[in-house]
Structures are given as structure tokens and as C-alpha cells.
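Here is the structure we will look at, set down as C-alpha cells.
The complex appears here minus one protein chain, its other protein chains still in place.
For reference, chains read A and B in written order, and residue numbers begin at 1 within each chain.
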Amino acid sequence: MKYASLKKSDLNDWLKHLQKKAKLYAPRKKENLFVFRPVKEVEDVCLEYIPTILPPKKYYFPQKEKLLKFSSQPFKTAKAIEKFDEFILFGVHTCDIAGIQCMDVAFRDAPEDPNYLNRKDKMTIIGIECLKYCDEYANCTSMGNHVPRGGYDLMMVDIGEKFIIHINSEKGERLVTKLDYIKEASEADMNALERVREAKKKIFKEEFTAALPKVYDAFDKRFASDVWKDVGRRCVACGNCTAVCPTCYCFDTADDMELSLNEGIRYRIWNSCQMDDFAKVAGGEDFRKGRDGRQRHRYYRKFKYPVDKYNRYFCTGCGRCTRTCMADISLIETVNSLLKEEAL
Amino acid sequence: MLDREILLEKMRTTPYLPMKAKIIEAEMVTDKEKFFRIQLEDKLNLGHVPGQFVMVSIFGYTEAPISICSSPTDKGYFDLTVRNAGTFTNKLHQMEKGDILGIRGPFGKGFPVDNMFGYDIVIVAGGLGIVPLRSLIRYIMHNRNDFGNVQILLGCRSPKELLFEEETKEWMKRSEIKFNCTVDRADPDWKGNVGLITTLIPGVDINPTRTYGIVVGPPIMYKFVIGKLLEKKIPDHQIIVSLERRMRCGLGKCGHCQIEGVYVCQSGPVFTYSDLKNFKGECHEKAV
Partner (left out) sequence: MKKQSKPRVAFFDFTDCEGCQLQFANMGQTFLELTNLVDIVSFREIMSEEGQDYDIAIVEGSITTDNDVTRIKKIREKAKVLVAFGSCATIAGVNGIKNRSSLELAKKRVYGDKAGTINSIKAMPLDAVVKVDYYILNCPPYIPEIIAVLKAILMGKPYPLPNYAVCVECKMNENVCRYEKDQECMGPVTRAGCNSWCINNGNRCYGCRGLVEKPASDAAKDILQKYGLKVEDILNSFTLYNDSMGEKYDQELK
């Protein structure tokens, strides 16, 4: 079976089924926004949502993750986590799936990061395709992530009364078979899917004023642009943009001693290139002073450096950095300003 | 298994887990710098390349990147020389012979010794820059016939900051290695040169296309020294530097050591001047 169909009225039954298979995480409402949370009541799952405050990266790259257990006297070290549990990310937008793909690329690049890969091995991704824009901040079309591009086990598309489910892996297939309410998609279902996709083409338009290769060129040539000075002047260095980014993975390490002052754990904790001491060395020299240089670095880590290194853009188009920015710094505006400058 | 295979396997499977290592010698060598000789558990050889670094762990104080200052030809142990410059290094300075440390590594790309065979070598060391260079100098001394003429230019602020004094005297005695030293400020007993390290370079006699120029020192020093070496017509790819950055994970992930798109902990800390020229603005050490 390649495509299955599920009536919306059976969704909650399926969620209950998934709950039994593994730890289930899905989007739900939090005040006026949305967050991924472990599913307790399936009724709380919300599939019509704008990108969650934090991307699901918190489940495969936790905010604070144990790296090792240690004792000083006698000197002992051990892995902090022996066993990782299976989990399902449910209702993931295609932009966030692109984010997971980016993280895979970075953490698989030798030397591998086993902490990340161990979690990733236990992850099942059930995506949902967006049929309209979440809001004006997203730039998913320019990034090519407004449509599914692999990287998931199952992908749901809302065709009205039903969801069409694209089965993309054996792991995914096992979650939709032997259930009487999930059937193979009929020809009519597939036609409906086709119509939905056609309609979508009229809604999603490229948000940047030029295609990605031009964006890359603009970044390549505009390192010294005044655009960065302007962004730096406005930045308050709150670090929101990097925390909410699905492809920001910088971290710091720290030791937490128990009260014995002998045993403890070493963990890693999200860190950000926007922080004051991020690039400062012991001798006191700060190699990336100033908010302009730090903001520029953040942008280059989406549109330039990973393209050189991995042949992949690390912006997913989710729009979170713009949505969360205290100072109204817009990614679309920044990129377009750069393109405009480059065109002059 | 060979030592090297054991270390690589550890790095692959448990890259964040430090190995147990014992301090077998510890000695203050200046007011601010302490020398440590370290032995890995099971007396494993580190098998590094000169110019690489290790991450030193003290539990409760996390980790710090420290340059290895012994040669891989010094078997059964490795050396570190550390300036007391912060919380971690202050704690490290309190440690003595017999104490246990954690070690991860070796990390990064070292000096391109294989490419340097047969070439003349000019080494320019400023201040603490002599620490990673000691690894290279010892390596060259242990493989002396593989290299052409070797000259060492060493600069530091004052005579009392001079590191590896005994060894320096030994290097000076060896006729096959030319050694020249200068201090910014002399004291009454000082009989050598006074002035910045750049003043020593014009007097150096070299055949530029057959010479590797190796520069390690404080950030401010690079652009001036590189400039002088370029005046000597040494080709860009034969000017070698080692850069200090805030290495944290050693695996090219955590982001702290990045210069533009380059993770210094993996692609460096040793770079050629050709590499440096590609940086657009984040590399302070690039010559103007």
C-alpha cells in the first residue's frame, strides 16, 4: 500500500492506537499559540496550527541533555542514558520535517554525534501537509518546503472528510495496517488529493524576490552589506531567533555536581551565537563582537555555510525567527533587502 | 588493537566520554604557566600530529581545549603547558603529580608535517605560541634529516616569560637549528635582542619557494608576521598558522569555534594562509 485513507471521524481512534505503540507527541494549543506536548487526551491534539513556539527539535535535541555521568574520586565515567525510547512525532509540518533532515545531515557528518543519532533512530514522523499559509511570516515556498520532500514515515493530507496518508517507510506502514478504519486510498481519493495540490499552487508563492541560487549569490557577495548593520542595530540579543530555529543546534556544555561535590553529570544545553561570550576565548579576545556580526552569522548559517558544506539550505521557511523576534527583524525582509542591494 | 585504533573507536562510539589520565609530572615553569606530563590509562599513546589539541576535563569544571606540546615521537606520555587564565585553568594549576584528569582527543588538523619533508622551515613563535610549536620543533629534531634548514624566531614580552628555557638553550647549542630570540622589554640580565618579533624576520635568509613559514602567537601578531613572510615571497600555501578559538565539543557541532563556515576544531586549528585568504571578515588574523 502506498496511499491510505482515514476518515476524520476515525482520527481519535487512530491516535489512541498510536498512543499504545510509542510515546506520542503532537501539537496542542497553549494560550494563543501552539506547542508540541506528550498526548494525554487525544481530543487535545490540534492539527490546524501555526508553527509551534519551539520546533519538535526539543525531542531529538533536548534543551538540556545529559552527556555523561561522572565521579571525581575515584575517577569514573559512564554514559548518562543507557536506553532511548521509541517515540512518534505526530502532525509535523513539512517545514519542520525539513528541519529534522538538516539536523540529520549535521549530526551524521563525521565525527557523528551518537546522542543525536540514538534519539533519531527511535523517532517515527507522521507529517501533515499545509494547504494554506500559517501566517505572513513563513517563507516555505522559496525554500521548497511547502510540499512534502521525504524525510517522514507517514504524511497526511486533508482532503475534506478524510485524510490521505502517504506511506513512506515500513515503520510507517506498520502503523496503518491491520486497522479496519484505515483503507487503501481509492481512485476518487487520489483525484481529490490531486485537486487539493492544484489548488495549493495558487496559494503558495515564492516569498523571496529571486530564486535560491540568487539568494546564495547575494549572501556570497554581500558580507559587508549595510543590511547587517541595520539588523544589528535593531537586535536586542534576546536569543529568541536561535532558540526557536529548527536548524540551530549550537550548544554549550556544563557540569552539574551533586551536593556530595564528587559525583555529577555533564550535560549540553542549547546555546546561541547571539550570546555575548559565545566566541570569546580564555585570553579575553571576542572573535564575533557586535550584534551585526552575530546576526549576520545566524543568517549565513542558513543560506551560505551549510550550502557550501552540505549542499543544503538550513532555512526551512517556518518563519519562527520572524514571528518571535522582539525587534521585528523579518527574515523575508532581510533576504529581500540583500537581493535588492545585489540587483543594484 | 593498536593504540590509534582504540582511540579512534572511543572517539566514534563515545566521543563525549573523557579517558582517564594521570599527571606524572607537574611543574610551574613561569609565574603564570604550568607544565604537565600526562599518561593515558593503559599507557596508550595519544598518536597525535604536532599542532593538534586535547580537551582536558576536570569534573565540576567542564572542559578546556589545550594544545599538546610534546611530539608524537615522545612515547608513553604527552605534555601540556597551561597558562592560568580562568576558572578552569586555575583549577588545573592546583593539580599535582598523581592527580587524575579526563582527556578527549586528539582533535583537529595539525601541522602538515608530511608536506614539509625536505623543505626549509622558519618557525615564528610569539608568547604562548611556542607551546604548540614545541611539539613541532621536537618532531623536527627527532626526524632532523627529513627537513632542510630550520630557523626558530621566538618573541615574548619579557625574559621571565620565556618558556622552555632549558630546551631553548639546547636548541641554541645544536648547530643545525638556528635560534633567535627577542623580548619586548629587557631586564638587566638580558643579553639578547629587544624589540617586536617582526624585527627579526627581515634578517632571515631564505629560499622562499623551498620554505615553510610557521606562525603561532597571540591574535594581534599574525597579520604583521604574515605580512613580513609575504614580503619574503613565501607562497601563501607555505605560510602556516594555528588559530586560537573557543573549542568546546571538538566534533564540529557546538559552533563556538566557527570562523564563518569553518569549524576550527575540525578543519583547524592549523590553517595555511591560502585558507585564511578565503575568509571574508571574521578572521582577525588575516594579513591586510
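Basically, a residue touches a chain if its C-beta (ideal position, glycine included) is under 8 Å from a C-beta of that chain, and two chains touch if they have at least 3 such contacts.
Owing to the predicted nature of the structure, the values given are computational and were not obtained by experimental measurement.
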Review point. Which of these touches the unseen chain: A:90, A:107, A:270 or A:314?
Key: A:270
Exercise for review: Could you tell me which of A:1, A:203 or A:327 touches the chain that is not displayed?
Suggested key: A:327
Review point. Among A:33, A:188, A:203 or A:224, which residue is in touch with the absent chain?
Key: A:33
Check your understanding: Hey, which of A:22, A:117, A:237 or A:265 is the one touching the hidden chain?
Key -> A:237
Study note, to complete from the structure: Against the hidden chain, chain B presents residues 60-61, 87, 90-91
Study note, to complete from the structure: Residue positions on chain A contacting the omitted chain are 30-33, 35, 52-54, 58, 63-64, 233-240, 243-244, 257, 259, 261, 270, 272, 275-277, 291, 324, 326-328
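Simple rule for what comes next: only the chains that are shown with their structure count from here on.
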**Study point:** Distance between the centres, which are taken as Cα means, of chain B and chain A, whole angstrom
**Key:** 39
Exercise for review: Sort out for me which residues of chain B touch chain A in the complex.
Suggested key: 11-18, 20, 59-64, 83, 85-86, 88-89, 100, 102, 218-219, 244-246, 248-249, 251-261, 266, 280-282, 284
Review point. Can you list the residues on chain A that touch chain B in the complex?
Key: 67-68, 70-72, 75, 77-79, 106-107, 109, 111-115, 223-224, 249-255, 257, 261, 264, 266, 268, 271, 273, 278-283, 285, 287-288, 293, 297, 300-301, 304-306, 308-309
